[in-house]
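Report on the following structure.
Omission of a single protein chain aside, the complex is shown with its protein chains in their original locations.
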Amino acid sequence: MSGNTLGTLFCVTNFGESHGPAIGCVIDGCPPGMALSEADIQHDLDRRRPGTSRHVTQRNEPDAVEILSGVYEGRTTGTPIALLIRNTDQRSKDYGDILRTFRPGHADYAYWHKYGLRDPRGGGRSSARLTAPTVAAGAVAKKWLREQFGTEFRACMTQLGELPIPFEGWEHVPNNPFFAPVADVQPYEDYMDALRKAHDSCGARLRVQATRVPVGLGEPLYDRLDADIAHAMMGLNAVKGVEIGAGFASVAQRGTVHGDALTPEGFASNHAGGVLGGISTGQDIEVGIAIKPTSSILSPRPSIDIAGQPVEVVTKGRHDPCVGIRAAPIAEALLALVLMDHALRHRAQCGGVAQAVPPIAAARP
Amino acid sequence: MSGNTLGTLFCVTNFGESHGPAIGCVIDGCPPGMALSEADIQHDLDRRRPGTSRHVTQRNEPDAVEILSGVYEGRTTGTPIALLIRNTDQRSKDYGDILRTFRPGHADYAYWHKYGLRDPRGGGRSSARLTAPTVAAGAVAKKWLREQFGTEFRACMTQLGELPIPFEGWEHVPNNPFFAPVADVQPYEDYMDALRKAHDSCGARLRVQATRVPVGLGEPLYDRLDADIAHAMMGLNAVKGVEIGAGFASVAQRGTVHGDALTPEGFASNHAGGVLGGISTGQDIEVGIAIKPTSSILSPRPSIDIAGQPVEVVTKGRHDPCVGIRAAPIAEALLALVLMDHALRHRAQCGGVAQAVPPIAAARP
Amino acid sequence: MSGNTLGTLFCVTNFGESHGPAIGCVIDGCPPGMALSEADIQHDLDRRRPGTSRHVTQRNEPDAVEILSGVYEGRTTGTPIALLIRNTDQRSKDYGDILRTFRPGHADYAYWHKYGLRDPRGGGRSSARLTAPTVAAGAVAKKWLREQFGTEFRACMTQLGELPIPFEGWEHVPNNPFFAPVADVQPYEDYMDALRKAHDSCGARLRVQATRVPVGLGEPLYDRLDADIAHAMMGLNAVKGVEIGAGFASVAQRGTVHGDALTPEGFASNHAGGVLGGISTGQDIEVGIAIKPTSSILSPRPSIDIAGQPVEVVTKGRHDPCVGIRAAPIAEALLALVLMDHALRHRAQCGGVAQAVPPIAAARP
Partner (left out) sequence: MSGNTLGTLFCVTNFGESHGPAIGCVIDGCPPGMALSEADIQHDLDRRRPGTSRHVTQRNEPDAVEILSGVYEGRTTGTPIALLIRNTDQRSKDYGDILRTFRPGHADYAYWHKYGLRDPRGGGRSSARLTAPTVAAGAVAKKWLREQFGTEFRACMTQLGELPIPFEGWEHVPNNPFFAPVADVQPYEDYMDALRKAHDSCGARLRVQATRVPVGLGEPLYDRLDADIAHAMMGLNAVKGVEIGAGFASVAQRGTVHGDALTPEGFASNHAGGVLGGISTGQDIEVGIAIKPTSSILSPRPSIDIAGQPVEVVTKGRHDPCVGIRAAPIAEALLALVLMDHALRHRAQCGGVAQAVPPIAAARP
């Protein structure tokens, strides 16, 4: 495959550039008979949409999705579902001066060397805008998994730049622009305001969770469930790290601590993050991701041009000072796409998907 | 694909169980005309081999590899290369009592629910033994990349349980059983001795590096080079976290710091870890992985049996108290397999692979 | 993969239904830097377009293609090329009465049993209309192969129903609505007129040819070049047979006759049809296909409804009485897509594509 398709049975092929006519995707492999309309998809697109607070890019895109195929009289037919989102608020003139220089930390150096040419408008293919079709496809996967197993997905921010964000409760997440699980987000508002004034950007850390996950999803080797989760998450722009369950903290754990004890009522802890031997156990899937600071910043940076000569680069245009702020619905979508794919793979080989095992006795909050 | 194949153009299909007749793999897609013999592969297998120090499993396997196909008069022919390793030192009696119970932290719970049956002998398919064919295939990829681009791979341990291991130099790595980049490994010897006496296990953290990497490898979206690296690494038994370049530390970095400045002499730093926008930049690829503590330990742990009744589990048999100790050659092999695959993908689409760009001015040590 | 993607490196993912909002495809894997505009694609779409003579469906579709992505300033960028064709002349009311019955020889019986529901409008996904995106993608492949190797594709009709069509010359093909290689097509006009009056349909046989084909394309086993050609051709609606070179006639040939002698000037004949051992030889690729008569006819036919009760079916609507008439550009496109895919596969494994060997001394006309 040529790189722009995610999944082997629930296949999402993504297309488009930030300032081209349109972006979108084709979903191949969706089971037939599921009720589906644009409204089912638009909700998550709106959660990811730019321009919704002063902390994200001010590009104003309605991101209205059109279903082009695969649905007849409100139900999926089993044929490919093509989703189209027209680009409407391009301002390509902002990018004219970056065609011949490379932004430090940006994809344009690598694109130039790979392809010999690149679409510089708004980052072209490397724009975070291309996560919209992923979110749209993820909404379809979420709906099917919810209807089949009751599986739910949620994500929240656990660190903004240097500031760790304590976990107070999932109920706070929809109430602030940071997807932060806390009641009071004033510290993060202040942090972002100062960052913008400093013409700088910052990273973020997110937690992504799936609950009521069927047991038995994943392959023992190579295409393990955790491996495919890592692939999907690291395939998201700006992600530099992925961990499952205890993650990097498990290095310092003893085996007597890390191995989650089993009881007749379920697992006693969830250091595994819901995956053992590459296969889901029915515990919550717990994923952590690290997102680097945005490379497109107003502060001048030393760089070179395509002739190799030194230049100073300042990136204008409308950019997210922290792309992690809008990443929660994208990360949920990616996790849903991986679980969806493995649910179908499991049906193929094992003839059905076992229901979730008893809920765990004590999970991470 | 059904999960046991790594790569899309340089495809490694892995087979075997820990105590079955044999393990091995088939490599499909190797370019023709490369000199190849068993000796080229055996070297890395020997580096991964069990029984070489008191800190690893005492199972004594020669792991002698046989090339069954794809090589004629010492050169690859372009047809599939089948590699076979016979199992010789099985002691399956050790595992009889675990057939009906689930070890905390072990794959057997998930296998049981997925397949409805499992091969309990030595962990069956979930055994770390199955990394041997990966190492063998990686040796073929390493050889081709070295001959084409001078690319080299190395890995070392950077943390053992709670003990961080300082980086003194790559030259120390081959001189101790821990693949530790330090001259004096006495602290780690002592640590492991205490751990074994405590009937416990620990995790480890590794650094994996590729140098002289061609620029332009990777796809912009989904099958990004870093995404495929994450997939390969997280597909390795016991890995719970993967990071590229600055990784999780990039969350707290500002954009003015993280974005590696470009100079006419090369990049001024390598926070990116060699990948921008999912595509290699020619800098060193830098990967960090977290390995959890071994689940098979002599300490009794609470669990359940297949009827759901509470039991206490003690795992006998010969196990690595820290699977991270032997992981360095495996992690190198996985990184090599990913780069190999993307080198061929790049040739397909872009017609050739650019040589490495000027070496970076200042890389991480 | 989920079935609607053709190719492994030059991947065409097709979407749409006959009477949905739009049809189209996404091409992933196109090499960067090739000049491409809608005009390059529209030419072949126009050759396939309905409504151009009285012998084909009178549905009037402009089939105007829009490039949504993957092209910047007139050149391919190496990212996915999405092609969109809006449906404009649907008359879905014609199909209301076939929702509950199965047309003999038509896909709707199989769809019903596979998916449990189906889009009956114009045949839905099974409509010949879905060959338009294939033709569009094929135009991109043709252009690249022409520019790289001078490869050309052409197809003609060699039999219409019971009437064999003699081969007089390729120059006649564009001059008649049958893609017939003859100067005088009056017999075929008369044949079709009589067929329409009889409310019946007929089959056709086509010859498809590629010239100036690079040598070395194809894999030895399974994904042979001829196997992938057969897959592509038999994947076209209504095709019931595929042959390469001498095809079915080779059964009665002796080895001393069939094996094409080699001379310093090239092959002395082309019974192989350009493929030996699954790999192209540089001779012309010669393919023959058999197309069955259209199943949607005005003559009443015995059938059953979805309750299993006997009914008589008459299919109204606008249908091609011989779908083979418009099949020539489609068959060319399919052959081009297969060669394109294998050209990229060959580049990946063997590092380049050898130029065509000396032209054959005596090919089939």
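Order of writing sets the labels: A, B and C. Residues in every chain begin at 1.
Simple rule for what comes next: a residue touches a chain if its C-beta (ideal position, glycine included) is under 8 Å from a C-beta of that chain, and two chains touch if they have at least 3 such contacts.
No experiment lies behind these values; they were computed from the predicted model shown.
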Options B:Glu17, B:Asp44 or B:Asp200, residue touching the unrepresented chain: B:Glu17
Contact residue for the chain not shown (choose from C:Ala232, C:Ala331 or C:Leu344): C:Ala232
Full-complex contact with the absent chain, from C:Ile98, C:Ala180, C:Cys202 or C:Ile285: C:Cys202
Residues in subunit A touching the chain absent from view: 8-9, 29-32, 78-79, 220, 344-345, 347-352
On subunit C, residues whose C-beta touches the chain left out of the figure: 1-6, 8, 14, 102-111, 113-116, 125-126, 130, 159, 161-162, 195, 200-205, 215-224, 226-235, 237, 239-248, 250-264, 268, 271-273, 275-282, 290-295, 297, 299, 301-304, 308-310, 345-346, 349-350, 354, 357
Residues in subunit B touching the chain absent from view: 1-5, 8-11, 13-17, 20-24, 26, 28-29, 32-33, 66-70, 72, 75, 77-82, 84, 114-119, 121, 124-125
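By our rule, only the chains that are shown with their structure count from here on.
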Identity of the chain that, by mean CA position, is farthest from subunit C: B
Rounded Å distance between subunit A and subunit C, as computed from the means of their C-alpha atoms: 39
Whole-Å separation of chain centres (CA-atom averages), subunit A against subunit B: 26
In subunit B, residues with contacts to at least two other chains: 8, 220, 345, 349-350
